[in-house]
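Please find one structure pasted underneath; my questions will follow.
Removed from the display is one protein chain of the complex; every other protein chain stays in position.
Note that the chains are named A and B in the order they appear, and that numbering of residues resets to 1 at the start of each chain.
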Amino acid sequence: MDGYLGGYASLGLLLIAAALLFVVAFGANRLLSPRNPSGAKTTTYECGIDPVPGDWAQAQIRYYVFAYLYVLFAVESVFLFPWAMVFDRPGFGVVTLVEMGVFIAVLALGLLYAWRKGVLRWT
Amino acid sequence: MADVTTGEQIVFWILAPVALGGAIGMVAARNAVHSALFLVCTMLSLGVFYVVQAGAFIGVVQVIVYTGAIMMLFLFVLMLVGRDASDSLIEVLRGQRMAAIVLGIGFAGLTATGLARGLGEVETEGLEAVNAVGNVPAIAAELFTHYVFAFEITSALLITAALGAMVLAHIERRKGERLTQRERSRARFAPGNYPAPKAGPGVFATSDSVATPALLPDRTIAERSLTDVVRIRELTAAEARPKGTDRR
Partner (left out) sequence: MEELHLPPIDYAAIAPLLLVFGAGCVGVLVEAFVPRAWRYRVQVPLLLAGLVAALIALISVADKRVSTAGGALAIDGPALFLQGGLVALGIVSVLLIAERRVERGGAFVAQASVVAGTDSDRRQSSQPGATEVYPLTAFALGGMMLFCAANDLVTMFVALEVFSLPLYLLCALARRRRLLSQEASVKYFLLGAFSSAFFLYGVALLYGFAGTMSFTGLREAAAEAGSEDTLLFLGIAMLSVGLLFKAAMVPFHVWTPDVYQGAPTPVTGMMAACTKLAAFGGILRVFTVGFADINLDWEPILIAVAIATMLVGAVMAVTQTDIKRLLAYSSIANAGYVFTGVLALSEEGVAGTMFYLVAYGFTVLAAFAVVTLVRDADGEATHLSRWAGLGRRSPLFAGLFTVLMLAFAGIPLTSGFTSKFAVFSAALGADQVTLVIVGLISSAVLAFPYLRVVVLMYLSEPAEDTPTVSLPGVFTSLALVIGLVATIGLGVVPGPVLELAEQASSFIG
């Protein structure tokens, strides 16, 4: 439990425990629950409105902007993550704050632009 | 070459088949969304590989950016283009596909053999020294000193992309182009417009789907029940049959 990989061992154990919990819960459900399959139960709705042909609808291009804005900030977080680990180094203080400030300010311009164009308002 | 620890071996032998299976599944899957999910599987495995090989930063980036953000864009584009969309199989240039396959395999072979030759007996060098302060801080130290200009300019790239997404995907309505509630209301009750909702399927209809038009007493279709969004559909006999939900 030491060395480079040791640090990740607890994470691995957690993942294994989570997978086990999942398997046990669903397995128990499967074993214990009564089951009476019939054709009617497999229809989309047992009552109410019949579904219209396809099960797939085309997404609107305008939602792409939201997807894109998310990517923008995901990429920003990639830079923030290493920055958070060095910004308190001796001799580096204010400079690095300014560096990151400029970067985020420029990105914020993009968000500002999107906001002024009314993308962020849900209509 | 550095010794491979047991832990690393275990992780490798568990995840390598997963990564490879995901890659094969991505190519083989009929459904484009399944393909994308297989790709996610491969990418996550790769992310773990990076972490295991002492590249914590690239592992995290792989998960946050590729598996998170980029794959989301992938799925988005799939939903946009259509899950069922497929390429036309007509070759515009005769023999192009064959040539592309031959050249592609040739290029892959050339690169692979070249890399195998170039990297076959390369020792890892300086990895411990670089990672002495930790992988992420070491990268950060480079990024915010030597490559600070490239880093700042990346923001110009991102803002360009934001502008581009807005220009190409966002329709801006001018003031006055968007109808107000009052205008909508007036239009609804204006002469010539039928203010009530469209008629439902009605007593004689064989189904209550929105795709089924209402029938008038003489079994003709009620025009008013049709929308131009949903295609009219005749139900098959099997679909129109009682579903038997009343029986046990």
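Throughout what follows, a contact is a pair of C-beta atoms (placed from the backbone, for glycine too) under 8 Å apart; a residue touches a chain by one contact, two chains touch by 3 or more.
On a predicted model such as this, the values are computed, not experimentally measured, just so you know.
Novice: Write down which of B:T5, B:Q53, B:N131 or B:T154 is the residue touching the left-out chain.
Specialist: Answering carefully, the residue with contact to the hidden chain is B:T154.
Novice: Can you work out which residue in B:R30, B:R94 or B:R117 touches the chain that's missing from view?
Specialist: The single option touching the absent chain is B:R117.
Novice: Residues of subunit B in contact with the chain that isn't shown?
Specialist: Contacting residues on subunit B, toward the hidden partner: 111, 114-115, 117-119, 125-126, 133, 141, 144-150, 153-154, 156-157, 159-161, 163-164, 166-172, 174.
Novice: Identify the residues of subunit A touching the omitted chain, counting contacts across the whole complex.
Specialist: Where subunit A meets the chain not shown: residues 61-62, 86, 89-92, 95-96, 99, 106, 109-110, 112-113, 115-117.
To be clear about the criterion, only the chains that are shown with their structure count from here on.
Novice: Quick check: how many Å separate the C-alpha centres of subunit A and subunit B?
Specialist: 14
Novice: Would you mind writing out the residues of subunit A in touch with subunit B in their complex?
Specialist: It comes out as residues 3-6, 8-9, 12, 38-40, 43, 46-53, 56, 58-59, 61-65, 67-72, 74-79, 81-83, 85-86, 89, 92, 96, 99, 102-103, 106-107, 109-111, 113-114, 117-119.
Novice: Hey, which residues of subunit B end up touching subunit A in the complex?
Specialist: For this pair, the touching residues of subunit B are 5, 7-8, 11, 51-52, 54, 57, 60-61, 64-65, 68-70, 72-73, 76, 79-80, 82-84, 134, 136-137, 139-141, 143-144, 148, 151-152, 154-156, 158-159, 161-163, 165-166, 169-173, 207-212, 230-231, 233, 235, 239, 243-245.
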